[in-house]
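Take a look at chain A:
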Amino acid sequence: MTPALAIERLSVGYRVRGGTLQALRDVSLTIAPGEVVGLVGESGSGKSTLAYAAVRYLAANAAIGAGRVLLAGEDLLEATPQALRQIRGRRIGMVYQDPGTALNPSLRLGEQVAELLRTHLGLDARAAEARTAELLRMVALPDPQFIMRRYPHEVSGGEKQRVLIAMAFACDPDLLVLDEPTTALDATTAAGILDLIRALQQRTGVAVLYITHDLGIVAEIAQRLAVIYAGTIVEEGPTEAVLRRPRHFYTRMLLASLPNPARIAERRRLVSFPGLPPDLRAPPAGCVFADRCPAVEAACRTAPPVLAGDAQKSACRRADIVAASDLGVRPVAAANGGGGEALLRAEGITVEYRRIGILDRLRGRPGDRVSAVSDVDLVLARGETVGLVGESGCGKSTLARALSGLVAWQGRLVFDGRPIAAAAAMDRAYRRRVQLVFQNPDQSLNPRMRIGTILSRPLRLYHALSGKALAREIAAWLDRVRLPESYARRHPHELSGGEKQRVAIARAFAADPAVVLCDEITSGLDVSIQAAILNLLMDLQAARGTTLLLISHDLNMVQHFADRIAVMYLGKLVELRPAYGMARPPFHPYSEALLAAVPVAEPGLHARAVRLHGPLPSPKNPPAGCRFHSRCPRKLGAVCEAAPPPVRTAEDDHWIRCQIPLGELAAVPPIWQREPA
Partner candidate 1 sequence: MPDWLRRLLAHPSGSVGCLLLAVALVLAVAGPSLAPFDPETFHPRRRFEGPGLEFWLGTDQFGRDLLSRLLHGARSTILFGVIATAIGTSLGAAVGLASGYAGGLIDEAVMRIMDALLAIPSLLFSLLIVTVLGGSTVNAVAAVAVTIAPGMARIARSVTLSVKSRDFVAAAVARGESHAFTMFREVLPNVAAAVVVEASIRVAFATMVGATLSYLGLGAQPPASDWGLLIAEARPHMLRNAWLVIGPGLGIATITIGFNLFGDALRDALNPRVGR
Partner candidate 2 sequence: MSQKLLPLSRRRLLQGALAGAGIAAGGLPLAGAASAQQAPRRGGVLRVSVTQRVATLNPLRHINNPEYMASELLYSGLTMLGASMNAEPDLAERWEANAEATEFTFHLRRGVKFHHGPEVTAADAAATIMAVLDPKTASPGQKNIGPIKEAKAVDSHTLKVVLTGPFADLPVNMAHPNVRVAPAEILARDVRLLDNADHGCGPFKLVRFESDRALRVERYDGYHFPGRPYVDAVEQILYPDVAAETAAIINGETDIVLSGQPAEWDRIGKATGVVAARAQSGRFHNVVMRCDAPPFNDARVRRALALSLDREAIVQLVLEGLGRPAYDNPVSPEYRFAAATPPFKRDVAQAKRLLAQAGHPNGLKITLQCANRPTTRTALGVAMREMARPAGFDIDVQTIPYDTYIANVWRKANFYIGSFNTQATEDALYTLLFTSDAPWNDSQWNNKRFDELVYQGRRTIDPAKRKELYAGAQKLMTDELPYLIPFFEDLLSARRTYVQGHTLHPRGGVFFMDRVWLGDGAPKRA
């Protein structure tokens, strides 16, 4: 049978300053009709180049060196522009990573779908509109007429992605290329999108190339899996086989660097990759992974390995020993555990933003009041790690900013036995003891300062160091975060993302703080780097007894590292529980949904579908009563809308804010169920 898509020995390079970046080298991949193939790789691995090569859409500086891209046997690289137009959108559908930018901001959504139908199916305006409505209903958008008249910015990210999916399926294509379609979305939304894609794929039987960095997603959707690294496919085979018994060290390490609720025994430490991917302007002669491989041999560096094998192909000379290798993982660091003496006690912390328009002022109205954080009680004990999770916009970053005095707050704060009345009262001593690490090091490191200067600030301010002593201490801190001393003279842009975040961490710890607030510090990083950063953080914590507040949207990651977990929804804490035993009910319905939404790279391990309705309400006017009631899958009824939910204490260290009695909350089936192997 002719494959839906066959990429044969494709090489693509980009002309850049200093030579040609060889993005893809001799890559072959086939997708049978009806098959879902996952293509997994980290940023810069060439997975997007491969995806766009499949529709022959490459940047102006790209050069296709050799190879063929066959769509049902027809070579796209030979196709005329007109033929290509006939194929795109009609025979190949695409869904993109960021639905926010993939839609034209100045055209109504309906028109963006309808023009496709008019172009390819020759429908007239009325028929196209009717069909658009049908398609939107198909992607489970409840009110198509309403959505069609909206502009992209007027609907949520999930809804935009649904519109894009509707477009991809509009002409009943043979092939679907999905480029990280859930990455830009919140976990709960992403889970819904993934459900939708899976359902539509099963219904239409379209062949799918699913590109992602997330092995967990692949595990849920793909029948076959290809792992790409530094422009070459290093392993390929049936999903289950690859995940269970990887035959390439890269795959193996990638799996090991993922936090996995199923492998809770490895808590607090992940496998991290040494080194960096090779410079593709001058790719190595031998195995591309040789520099970072724990089992590298001299022979690996001389000749390129061949992708070989029957069903499960691997480009590793030592494919046989991969699964058995221990990867040199260090023993599990002892969990400090909660329950220590309270270091930072926050009571009823509330952060409000007020916006008074001129009309409001004229009419004497108070204006909009946005409460980003509402009445939060949280205790951080000495030396413990508290995870704070929630969707984006739930107020978790604002809470961190309040605790470090960057925004004004109301409530009560006691630090180390000393009450602090307001943000203004946070003096230099407090600021030294409570440090904040920001999400994006590009933002948090001054691009015009050298790394040495950046690190010198806390040392000068809090430790009054100068001269040689200062230089020594800077060097010491660089060493502690495993960066070369010479980096002191560099500017931030000369560092990679992970290295920059190390500098930011060093700057925070250099103040000798008691508490470090980590605000999504790994969310912009690849998993392999994320693991290294988190490991570093844990090492520093272990060495200095620091208290950590680990803020993240990634529940999977947080439960791996934290002692206790706080779940936040629309500015309110809804649940606080020990991380250990995260899989054990009772759950707040929101926590339950968050847990269920995390894809796990464990074949055969399936999460129960717990899906939320609709988009996140605006914090400008949060729902009355329980703020979660508008999306809650287990809403009781009027009572949820009327009264604020009570706090129900399950155990010493576990409480849930919900109307549903604990017993009912506890009586839920387990979230993860293992398929019999």
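Operating definition for what follows: contacts are C-beta pairs under 8 Å (C-beta built on N, C-alpha and C of every residue); 3 or more make two chains touch, one makes a residue touch a chain; residues count from 1.
Quick note on selection: all candidates are chains of the complex that A comes from, given by their letters.
From a predicted model like this one, the values you see are computed outputs, not experimental measurements.
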item: From 1 or 2, the one in contact with chain A within this complex; value: 1
item: Residues of chain A that touch candidate 1 when the two form their complex; value: 17, 401, 404-406, 427-428, 431-432, 435-436, 438-440, 443-449, 457-458, 461, 493, 507, 511
